[in-house]
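All protein chains but one are shown in place.
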Amino acid sequence: MRNWSPDRLNSTTQNKVIVIPCSGIGKALGTVGREATYAIVENMRKDVTQTICLALLVSGDEESVQLVQRNKCITVDGCPLRCAEKNVRIAGGDLAASLRVVDALRENRGLKPKSVTFLDRDGQQLTRAVAEQIASKVDAILGA
Amino acid sequence: MRLKGIKVGDSKLSEYLQTVFEKFELRVRKGYYYTEDGLWASVEDPKIRVGVTDYLQRTGGDVAFVELVKLGSTVQKQTEIGTLETAKTTVSLLSPISGTVEEVNGMLLEKPELVNSDPYGEGWLIILTPHSLEDDLKSLMSADDYFQLMLKRLETEHEKLESR
Partner (left out) sequence: MVDLPEKMVGIISCSGEACVEGTISRIATLLVLEKLRPAQTVTICLPLFLAGGKEERAFARFYPTITVDGCQKLCAKIGTERYSGKPASSIVVTDLNGNKNCSTTGSKRKLDDQAIGLAEKVAERIAQEVDEVLNHWK
């Protein structure tokens, strides 16, 4: 039985930027990347962006693969393993930008997001910084 | 040795003593010398290469910054030669031996993640010309001793989790 959310992906969607976080579980920076992505697609750039499940893409879901191939993508990785970037490339996605949360951490020295499940204050602050970076990339891609 | 959550191995063919804790493989390079804090010293006569252990990088987390002492500096044993700043914490790095800093690993400025991905190889920190090597080595741990210390720490960690 299918179980889709109301804003389920439309694989023919074009002119939206697809923002794909790694959502790595077990590290706070994976949560930060995910939260920043939500901030973009639900709020800051909600009309021009959407997100997809990385796991779905990696497992070869046809709609997800077509979506990343037909639209510009931004990946947001929580750790140096860069699962999102690598897997979007493997899927043949049109990778316009790839961000690493650790780079935002380098620009915001002193922040130490400790909690993984629910972000603490440092985590929320880092999330805002990453979201701003994603937003800039989206604007650059769309020529805003 | 049987420890909860911990697998212990010593293959004669391997350059490492290794254990598995949860899903992570933790290695200790044979033939190196170690401090309790988790720094290693490798004798590359006449110099000494210094780095951090697998256990230290794993418990510290993903490294975002590495700051190291300047080239040409003189360092004393157990004085700070730098810091690792990770997403979780900042780790002070204390020198295992006294000496003059001959080389600093410049790759770590752009790629601090090398400390995590290759702590015994490309993630090395500094190279020193030692001042009193024989004396300094006497106070360091062998690979076997450091490995046992690491196992004890892992067991303690596991017991803390169990008691939660």
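Chains: A and B, in written order; residue numbering restarts at 1 for each.
What we mean here is this: a residue touches a chain if its C-beta (ideal position, glycine included) is under 8 Å from a C-beta of that chain, and two chains touch if they have at least 3 such contacts.
All figures in this text were calculated on a predicted structure; none of them were measured in a lab.
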>> If I'm reading the header right, one chain is hidden. Which shown chains does it touch across the whole complex?
In response: A, B
>> Looking at the full complex, which residue from A:Cys53, A:Ala129 or A:Leu142 touches the chain that isn't shown here?
In response: A:Cys53
> Residues on subunit A that touch the omitted chain in the whole complex?
Replying inline: 1-5, 7-9, 21-26, 30, 34-35, 37-39, 42, 51-56, 58-59, 61, 81, 83-84, 86-87, 116-118
> Which positions on subunit B touch the chain that was left off?
Replying inline: 1-9, 20, 22-25, 158, 161-162, 164
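Just so it is clear, only the chains that are shown with their structure count from here on.
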>> On a C-alpha centroid basis, what's the spacing between subunit A and subunit B, in Å?
In response: 34
> In their shared complex, at which residues does subunit B touch subunit A?
Replying inline: 61-62, 64-65, 85, 87-89, 113, 116-117
> In their complex, what parts of subunit A are in touch with subunit B?
Replying inline: 27-29, 79-80, 102, 105-106, 109, 112-114
